[in-house]
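Missing here: one protein chain of the complex. Every other protein chain is in place.
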Amino acid sequence: MTAPAFRTCPFTSLKVDRHAEMLIRANAVVSVVALLVGAVAAVMLVLTRWQAVHLLPAVWFYRILGVHGMSMLIFFIIFFEMAVLYFASTALLNARLVVPKLAWACFGLMVIGAVMVEWMMWAGKADVLFTSYVPLRAHPLFYLGIILFAVGALLVTVIFFANLVVAKREKTYEGSLPLVAYGAVAAAIIAIITLLHGAAIYIPTFLWSLDLMEVDPQVYRMVWWGLGHSSQQINVAAMVSVWYMLGALTVGAVVLNEKISRSAFVLYVLFISMASAHHLLVDPGMGPAWKIVNTSYFMYMAVLASMIHGFTVPAGMELGQRLRGYTNGMFEWLRKAPWGDPGFSALVFSVVVFGFVGGITGVAIGTEQINIIAHNTLRVPGHFHATVVSGTALAFMGVTYYVIPLIFRKKVAFWGMAKMQPYVFAIGMFIFTMSMTFAGSFGVPRRHWDISFSNAPFDVQFSPAVDVLLAFVAIGGLLAATGAFMFIAIAVKSVFLGEPLGEVTRGRAMAGVPQGLTHPPTHAPNVDELNAALHHPSRGIFGVAPGTLALAGVFLLAFVLYYFVNWKVLSFVWKIG
Amino acid sequence: MTPETHTGLQSPRGVWWKPAHKAEKVWVAIAFGWCMVLFAMMPLWHLKGGQNPSGIRRKVDPEAFFQRTQEFIAQYQIGDDRGMPIVAPPAGSDVYLTAMAFQWTPILQLEKDKEYVLHLSSRDVNHGFSLYPLNINFQVVPGYDYGLRVKPTEAGDFRIICNEFCGIGHHIMVGRVIVLDGAPQAATAETAVVAGGDR
Partner (left out) sequence: MASPHPPPDPQGDAQQDVPLGQRLFDNVFLWLVAGIAVMAIVYTGWGLYEILSMPPATLP
């Protein structure tokens, strides 16, 4: 007798397709392996840019910088997102995985591609950094490895849509897709946009590396960033999806308005990828009209989308808490929230650092003219470590604390350490990103081995403040790396050597089981009445989520100030036109 | 009856295309207004602001650009600093700067408050023009002539850092730009070098 194709989750009553579950596990495990490689690289890099230590020699610094970029921005994050796509199109919908054999073939292809790329980089055959700008040249197998990885990932997005079509046809769920799945759809569409650009640039570049065709350097940059930055927008959509999911799991966050939240995802799908242009704002290849229309995500419509999610995610959490009785004052809902649940703390830090540090700095330096004082300085990695690392990676870490019991059906190992891990990582990354951004505003270059310029023909004297800032970059980076290693240790131990989950008694705290599972944030049977009461017009604009509205006001103020300060600073430099 | 209030993990029931609560509408309206401000600033700065990356943008053969740079050097050279020619072009002229692994050629001597068209290109790979400590940054792409109309606003002895990875000598790739306060009385190599410090 064959094993049943589904198991029923004892917590959510969802029907989980066994093949999908195995693939979620496989992709999650490889994702964490890539994170480990990237984190080891990160430690070596910060200890090199800390001039007092200057750990790696020049050749290895640039080599490891490429390894770090590839391992984190592509392999860690995309393997994790494959797991998210499988989850959102099967388990979340009680649906089956339509072509398990193809799915496994894709996984194999992605692993082979990743191994080829890492091998070429470590062997010194691809000292071209993550962006591999032509005419810098790598070994053909480097490009081929990326192509194989991308083909595998593209096919997984196709499987994702196939799962959705079949789920709808077989009526495995009623009505519309849950919002979390809708966000995954946005991520999958952006992934397809990304991978199509990847094919468009890496296939010619692969042929160029074999001397079979020419590739124009400006065309390369323009098309490559259609892959390079759009891949980060997959991360934004996936992160927001995970925010809604973690909000639901940890505090019973409710959806304020499906139309508004889904509109924001639609705006992402239509416009967010265009902002790849903000890497090209001071390039000679394109004119101001193209730059302005594209860098603005089409009149900032995708920024509007982020500002919407930035409100609806915390507001949904606040409303969820208020509906469960936390109605005292503006912030009881936040004070009495489960700060000891690593899924919750990761969620909050992800939202705050992504929004305040990542989002605000990104819009500023992505402005056509402000980019003049930011391009290729440390302001750029300062920004993107606040978005993709403190935002997406941290959210992924947070959701892992639920994936371990729900999908791997193990207890979370090193539970005391797990509760602290998001704090360690977030604080480290905050120090790192703030120091790095500030150093960049002094003109410190990114991707640079030696800012003492000890062998250059002319002297360059940076302010002593820069040495202090780079030391803080290292300290923050080491703290964050510690947080990353903590997470890796927890994940590896839980999955491979962890205690099986066993029985979970509702209402009784259990080491290794997050609060969202032992004390599920369920709503009262009369929740609709309570919700209607909070929405009542007599309560005015502050009825539903006053705390979030106040925080949103603080965010807007910070945004306006930082933005206009940048214009002021720009106005002091030479006249350029 | 199952409640309508639901989490992001649950399928919404029936019709969910409904008006939002006032707080959401107000926030979306404010955010939209801010986005319009963000968008308007860029064209506005083109009209009223002094710093725009527009430039005169042309396709060029890298060797032809390098040759033109050599002619430019021959025409206006006034000296050299440790082997790198110092060139003092007249106000209003076309100025040529070639980036190549791993140097910026030549050293430019310009005058404050005068306009020039600064042509940037590369002889080989991508480089990053980063004028320190002003923090003026542009991408230098082989095959493309980026003619930036510039007007220095302060005198000084500036450095050009390369901030786009260009190979193993990337971090020693440093150039020099001198900006004088007025027309030099007797522009000599010694004057220029002394003005620039001991290295």
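The letters A and B name the chains in turn, as written, and every chain counts its residues from 1.
Please note the rule applied: contacts are C-beta pairs under 8 Å (C-beta built on N, C-alpha and C of every residue); 3 or more make two chains touch, one makes a residue touch a chain.
Just so you know, these numbers come straight off a predicted model, no measurement behind them.
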item	value
Touched by the hidden chain, restricted to displayed chains	A, B
Which of A:60, A:104, A:119 or A:290 contacts the chain that the document leaves out	A:290
Identified contact with the non-displayed chain, of A:21, A:81, A:127 or A:216	A:216
Touch criterion as defined above, residue of A:197, A:309, A:324 or A:447 at the omitted chain	A:197
Residue of B:10, B:51, B:122 or B:163 touching the missing chain in the full complex	B:10
Hidden partner interface residues of subunit B, rising order	1-2, 7, 9-11, 13-17, 57-60, 64-65, 68, 94, 96, 119, 144-145
On subunit A, residues whose C-beta touches the chain left out of the figure	11-14, 92, 94, 161, 164, 173-178, 185-186, 189-190, 192-193, 196-197, 200, 216, 218-219, 222-223, 226, 230, 248-249, 259, 262-263, 266, 269-271, 273-274, 276-277, 280, 285-287, 290, 293-294, 298, 516, 520-523
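As a convention for this text, only the chains that are shown with their structure count from here on.
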item	value
Contact set on subunit A toward subunit B in their complex	12, 58-59, 62, 92, 129, 133, 135-136, 173-180, 183, 216-218, 221, 244-245, 247-249, 252-261, 280-285, 287-288, 291-292, 295-296, 299-301, 303-304, 307-308, 311-312, 315-316, 320, 323, 363, 367-369, 371-377, 441-443, 445-451, 453, 455-460, 523, 525, 527-528, 531, 535, 537, 540-545, 549, 552, 556, 559-560, 563, 567, 570-577
Contacting residues of subunit B [partner subunit A, same complex]	3-14, 16-24, 26-28, 30-32, 34-36, 38-39, 41-43, 45-46, 49-55, 57, 81-82, 84, 103, 115, 120, 124-126, 128, 130-139, 141-146, 148-153, 159, 161-168, 170-176, 196-197, 199
